[in-house]
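Down below is the structure, laid out as structure tokens.
Shown here: the complex without one of its protein chains, the others still in place.
Now for subunit A:
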């Protein structure tokens, strides 16, 4: 019913605008429905501790998914993020275990992640190779480098203060607190949302993904933009790796396998188009939380991970079909 907005009398316009908004942000409604179901199914769900846990557990995938949102908005994909998370998680552990102070260790790790992302972006943009294959090569190679760092052996003996980065509990208001890790995720979401919404760089990301040729003919540095979104993805993966190692108190080279798929699923579930140009971080945030709530509710109900995997896949398909249906109704198909 939203396909003839222009011809509607003014009385119906605001109503239609509301429906439009509801459709645009349908992922929020889906999220709320799943939360309501979870609350009904388990009395332990809506407790402050459980909610704080949700954010803590969602943070690593969430931070990585923020970077992935930038990449997918340009119509590209970054399959290397899981390996970059592992590489950076190991790197920071190795540096700390070797006695380097925390701040320089983190700085070097973030630069490494940025360099990893920029490399993939440069090859994609300059050689005009699909990012799918370039980042697939990155997935394999970066994991290899991760193992080479310590010959595949986990690194322990990290300073206790490093663990505080992820697990300091911060009171929000009486009776509710959130871990520093969850808070970092939320802050990064807001920062990324602002970057996309209020800067020319953000506009350029949408424009490049929406129509790369029109963007180029409007004078946008489309290649530079591609390199930048992959750099953002690399930085976010580095932050994800740092948070992961901080939470585990150990550098684990086998960590974050398949994380790229969780991140991509979240971005797409959050309404960002794989073809680029449409979507945003708000959707990614809710989708990450939705997937986490699903995992959480299965745990609370005592159902194993086999059920979790099955149902998670079904929900992703259902959400994608819903968005496709909406697109067709709007005549965008």
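Note that contacts are C-beta pairs under 8 Å (C-beta built on N, C-alpha and C of every residue); 3 or more make two chains touch, one makes a residue touch a chain; residues count from 1.
Assume contacts and distances are computed from a predicted model.
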Field: Hidden chain of the complex, named as in its UniProt record, picked from "Sigma-70 family RNA polymerase sigma factor", "Monosaccharide ABC transporter ATP-binding protein (CUT2 family)", "Phosphoribosylformylglycinamidine synthase subunit PurQ" or "NADH ubiquinone oxidoreductase 20 kDa subunit"
entry: "Monosaccharide ABC transporter ATP-binding protein (CUT2 family)"
Query: With respect to the chain omitted from the figure, which of A:182, A:202, A:241 or A:271 is a touching residue?
result: A:202
Sole contact to the chain not displayed, among A:214, A:309 or A:328: A:214
Subunit A, residues in touch with the chain not shown (by the definition above): 5-6, 197-204, 206-207, 210-211, 213-221, 277-278, 332
